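Of the protein chains in this complex, all but one are displayed in their positions.
Moving on, here comes chain A:
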Amino acid sequence: MPGVVDVPTLQELNVVEVNVSSAVLKAAAHHYGSQCDKANKEFMLCRWEEKDPRKCLKEGSKVNECAVNFFRQIKGNCAESFTEYWTCLDYSNLAELRHCRKEQKEFDNCVLEKLGWERPELGDLSKVTKVATSRPLPENPYLSRPRPEPNTPIEAELQPSKHGSRMFFWNW
């Protein structure tokens, strides 16, 4: 049963995709979190405020651009150490970071020398941040109907009800 929903065209959805596997992403995750922080936070803010993926396609494409640039920079500068790092991670089933400390240190040193990026400390990426954006806050993201008016205050004098409380069988 088709619903009449405004879905954007395939043209608008065409964005340069990051063609990278999961171990690669996890290997670069900490640096990605500190480098592409702005675009990521704007996209998440938009998504959570508007509650509608169709409205956040622009920010989403910016996220992709930032990610693609990030990986291009790594590939340009630190390709070998990065490859070793993510192949080491890929070796285990869960891609645990603690098994590959040596390669991680090499990769960090290489990136620090060539690009000046520092690995964020433990707990930095989970801090709550404030995001400055030019997008206005949506007034009614849930598109709820206007709330009904409250009842008018009762004018007359209130008396206890005749014949008791009228709840079930009590007559007091």
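The rule we apply is simple: contacts are C-beta pairs under 8 Å (C-beta built on N, C-alpha and C of every residue); 3 or more make two chains touch, one makes a residue touch a chain; residues count from 1.
Just so we're on the same page, contacts and distances are computed from a predicted model.
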The chain missing from this complex carries, among "FAD-dependent oxidoreductase domain-containing protein 1", "Adenylyl-sulfate kinase", "NADH dehydrogenase [ubiquinone] 1 alpha subcomplex subunit 13" or "tRNA (guanine-N(7)-)-methyltransferase non-catalytic subunit", the UniProt name "NADH dehydrogenase [ubiquinone] 1 alpha subcomplex subunit 13"
I need the residue numbers on chain A that touch the omitted chain, in ascending order.
1-5, 7-10, 13, 15, 17-18, 25-26, 29-30, 32-34, 39-41, 43-44, 47, 51-54, 56-57, 60-61, 63-64, 67, 96-98, 120, 122-126, 141-143
